[in-house]
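Yeah, one chain of the complex is gone here, protein chain that is, but the others are all in their spots.
The letters A and B name the chains in turn, as written, and every chain counts its residues from 1.
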Amino acid sequence: TANDAANADVIGGLDAFFLIFAGALVFFMQVGFAMLLAGSIREKNVANVLLWNLLDSAGGALAFWSIGFALAYGGDTPGGPKTFVGNTGFFLATEGIDLHFWFFQFAFSCAVSSITAGAVAERTKMTAYLFFSFFLVGFVYPVCAHSYWSYNGFLSAFTAEPFMGQGVIDLAGSGPVHMCGGAAALVMCVILGPRMGRFYDSEGNLRDEPKPMGPHSVTLMFLGTFGLWFGWYGFNPGSVLFISTDNQGNVAGLAAVNTTLGAAGGVLAGLITSTIIGARKTGLYEWDTTAAMNGGLTGLAAITAGCASVEPWAGFLIGIIAGWIYLSASKLILKLKIDDAVDAIPVHLFGGAWGVIACGFFSNPARMAASGVPTAHVGVFYGGGGTLLGIQILAVLFVFGWTSVTFVPFCLGLKALNMLRIDELEEEVGMDISRHKGPAYRPEVVDEGAIDNLNQ
Amino acid sequence: TANDAANADVIGGLDAFFLIFAGALVFFMQVGFAMLLAGSIREKNVANVLLWNLLDSAGGALAFWSIGFALAYGGDTPGGPKTFVGNTGFFLATEGIDLHFWFFQFAFSCAVSSITAGAVAERTKMTAYLFFSFFLVGFVYPVCAHSYWSYNGFLSAFTAEPFMGQGVIDLAGSGPVHMCGGAAALVMCVILGPRMGRFYDSEGNLRDEPKPMGPHSVTLMFLGTFGLWFGWYGFNPGSVLFISTDNQGNVAGLAAVNTTLGAAGGVLAGLITSTIIGARKTGLYEWDTTAAMNGGLTGLAAITAGCASVEPWAGFLIGIIAGWIYLSASKLILKLKIDDAVDAIPVHLFGGAWGVIACGFFSNPARMAASGVPTAHVGVFYGGGGTLLGIQILAVLFVFGWTSVTFVPFCLGLKALNMLRIDELEEEVGMDISRHKGPAYRPEVVDEGAIDNLNQ
Partner (left out) sequence: TANDAANADVIGGLDAFFLIFAGALVFFMQVGFAMLLAGSIREKNVANVLLWNLLDSAGGALAFWSIGFALAYGGDTPGGPKTFVGNTGFFLATEGIDLHFWFFQFAFSCAVSSITAGAVAERTKMTAYLFFSFFLVGFVYPVCAHSYWSYNGFLSAFTAEPFMGQGVIDLAGSGPVHMCGGAAALVMCVILGPRMGRFYDSEGNLRDEPKPMGPHSVTLMFLGTFGLWFGWYGFNPGSVLFISTDNQGNVAGLAAVNTTLGAAGGVLAGLITSTIIGARKTGLYEWDTTAAMNGGLTGLAAITAGCASVEPWAGFLIGIIAGWIYLSASKLILKLKIDDAVDAIPVHLFGGAWGVIACGFFSNPARMAASGVPTAHVGVFYGGGGTLLGIQILAVLFVFGWTSVTFVPFCLGLKALNMLRIDELEEEVGMDISRHKGPAYRPEVVDEGAIDNLNQ
C-alpha cells in the first residue's frame, strides 16, 4: 500500500542516516588513536606516527575500497553457502551495494590498522608500515570480518546453518577488529625487536627495569582516550546496523549503556588496583594515569563483543576484569621483552580476547534474541553449559591463528629484504628529523629586546 | 492497525537514535572540560586534573548507575504524587527503563562533576575529589534533576499539578546541572582556601593583584571551549528528548539556534567589553582570550534553560548579559579572595542562575507551548507578570540552597579528617610529580652529534 511504501521510504532514509553518523563517530576514533599514540611515545617520532595514522585512513580507504570490502562482504547472500571470503564488489564496482554500509565498515577497517600503528612505533620503516597496513586492511582483517559477520561466514551467527547451531557472539568486533589488530601488532613487535636501549643499556647489559620511552605528553594521551571513548558510541551502538524499530533502538541503547559501564569498570579497576599494588610495595599512594586510561580502553575493547548480549551489571564486571587483564598483560609482555610502544597488545589483543570469551559466560538469552542471534546455546551463567563458551574460545583461536599465520611470513619476508627496521642512527635521532623534514614541535625564542621595545 | 504499529516501531527506533547520539555529543563535553581545565592551570598539575576528568566519566558512571539515576528518575510516574527523590532503578535493576534515556542522563551527570574539577584544581587531595565527585553525581545532583524534571518533582512543569500551576522552565539544566556544579565548586573553593601564593606572597603580605597561576596552554583552552560548544548541540537540542514529530524537530531546531546565539552573545560581550574597559584604563587595545572563551561558555550555561522557550533575539541578548555577568562575577570572586582555578563559579553558577532567571523575563507563550510546558504564567516581557519570574528565582534558590546545605557539612567533614588538602610541599612541586609518576610533558633532547652524523 501507499502507507507501506511511505514507511519503507522513511526506514531506508533513517537507517542510512544511522550508519553514516555512526560511521563518522567511528572515524573520529582516528583522532583518538592519533592523539593517544602521539602522546604515548617520544617526541622525536611524533610526526612519524601521526602520518601513519593519517595513512591508516587514506591508505586504509584505498585498501578497503579496492579489495578489503569485497573479501569481507562481497556477494553476501542470506541463506547461501559458507565461504571463506567474499568475491564481488572490488572497487565498489558491483551494483546494489549499500554505500552507507560500506562507509561504516570502512571506518572499522581503519581502526584495525590504527591499533597496530602505535605498537610498532619508533623503529619501523615507513614503507614497511605501508605494506603492513595495506595487507592488514585489504586482506587479513576482511577474512576475520567475513568469518564472524557475513551471511556466509563459517563462524557467523547469521548463516542458514550457524556454527554449532549458534555461531559466535561478537556484535561489534572484540575479535575481528581488536584481537586482529592486536595480534598483528604482537607479531610485528616480536619480529621487529624492541627499541634500542629499552631492555638493555648501551653496553648490552640487561636493565633492572625497562627504560621509560615516553609518554612525551600525558595531555595528548587523555585527549586520545576521551576521543576513543566518544567514538566507541558509534562503534558499538552503530553495529546494530539498523535503528528503525523499537527493538533495535533498545538494543542500541543497551550497547551504549554497556559501552559506558565497560569503560568505567576498566578505568576504575586499572587505576585502583595499580594504586593499591604500588602502595603495598612503596607505601606511597600514587595514581597511575596510564593504568587508568589503558584500563578503560581495555574495558572498551572487551565490552565490544557482548555489548548487546549482556546485562549492564555484566558489562561493568567485564570492564573490571578487563582492567585487571590489562595490568597483568602489560607486565607479561615486558617480562617477555616485547616492546609495545603504546601497550596496544594488552589493550586490544588481550582485551579483545577476553571480550569474546566473556560472551560465553554472560550472554543473556533474552538479550541475545533481541539482538538477532540464535539462542541455541547461551552463556554459562544462564545455564548454557560450555557450548557457547567453546564457540567463543574457538573464535578467539581462529582470529589469533589466522592473523599469526599470515603475518609471521609477511613480516619475516620484509625483514629478510631489510625493509623492516630503520637503522640505528636514524632510531637515535628520531624519524621526524630523518624522514619528515623536522621535529614535530618548533618553539621559537622571541628577541627579548624587541619585547622591551614594545613595552615602552 | 499494522500501519500504526509500523509507525510506532519507526518512532521507537528514531527516538532512541536521537538520544544515543545526543548523549554521545554530551559525552564529548568531557573532552571539552578536560582540555579547558588542563589548559587553564599550571603545568605541574595537568595530569592530575586530566585524571579527575576521566574519573568524572568513570566514577560518574558508577555513581549514576548505582544510585544517581534511581534518585533522579526511578519510578517516575506521570500524574503521580510529588516526591523528593525517586526510589527504584538502582543498578538499572528494574524492568522497563529506557536505556537510551539512562545513557543521555548519565552524560549529563558527568558534566556536573566536570564543572567542579577545574575550580578546585591544584590543591585538592585525590581521594577528596573522588568522594566529592561521587557524592555530587550520586546524590546531590539527582535531587536537583528530580525536582526540576521528574514527573513527580516538586518544581517540575511535568507533574499533574505543577508548582503554581506552571512549574519551572529549564529545558536542559542551567539550574540542576550548571548551577549545581557551580555551587558545589563554590563551597569547595571556600572551604579549601586559595592556592598557596595566589593572594598573599611568601611573607604573608597581601598582593596588589592576585598572582596569575596559569593558563599553561591557551591552545588547550580553545580546544576545550570549542569542544564544549560542539557538545552543547547534544546537550540542548537533545533535551527535547524525542524527535519523532514535526513540532519536536522545530523545538530542537530552536534550541540549536539559541545555543548558537547565546554562545555568540557571550563571546562578543565578554571580549569587547573587557577590551573597552582595559583600553579606558591603559589606552591599549588588548583582546583577552579568556574573557572571550569564558564569556561564551557563560552564554552557553545561561541559554541552556531557555533555549526552547525564548526567541532567537532573546537568546542573543541572554548571551550578551551572560558575558557581562561573567566579567563581573569573575572580579567579584577575586575580590572575595575565592580562588577558582578555571573560573567555573562565574561561568556555571552565575551563568546558570542568570539563565534560569532569564526565562522568567523572556519565555514566549507560543514557544513554551510548543516545548510542552504549561503556559499558566509566561515571561514578564510577554505580559506574564512576576509569577513565572518568582518561580524561576525560587528554583535558583532551591538549587543553591540544597547544594550548599549538603556540601558545606560534607566538605567540612573532609577537612576535619584532614582528607581535603594536599600538603604544602606537594602543592609547590605539583601533583603530577608527587602522585602521578611524573610530569605531564617530557621533552627530550636529541644528541646533536647524532643529528650531525645523520646529515652526513
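Here are some notes:
Keep this in mind: contacts are C-beta pairs under 8 Å (C-beta built on N, C-alpha and C of every residue); 3 or more make two chains touch, one makes a residue touch a chain.
Because the structure is a prediction, the values reported are computed rather than measured.
When the full complex is taken into account, the listed residue touching the unshown chain is A:9, out of A:9, A:161, A:201 or A:423. Note that of B:164, B:394, B:429 or B:450, the residue touching the chain absent from this view is B:429. Taking the complete complex into account, B:257 is the one of B:257, B:380 or B:451 that touches the chain left out. Interface with the hidden chain, as seen from chain B, comprises residues 1, 3-4, 7, 10-11, 14, 17-18, 21, 25, 42-44, 214-219, 222-223, 225-227, 229-230, 233-234, 237, 242-250, 252-254, 256-257, 260-261, 263-264, 267-268, 271, 285-289, 292-293, 296, 312-313, 316, 425-426, 428-430, 433-434, 441.
Those residues of chain A that touch the chain absent from the view are 3, 6-17, 19-21, 23-24, 27-28, 30-31, 34-35, 38, 46-47, 50-51, 53-55, 57-62, 65, 91-93, 98-103, 106, 126, 217, 220, 223, 432, 435-437, 440-444, 446-447, 450-451, 453-454.
What we mean here is this: only the chains that are shown with their structure count from here on.
Note: Cα superposition of chain A onto chain B, rotation of 120 degrees, nearest 5. Centre-to-centre spacing of chain A and chain B amounts to 32 Å, using the average Cα coordinate of each chain.
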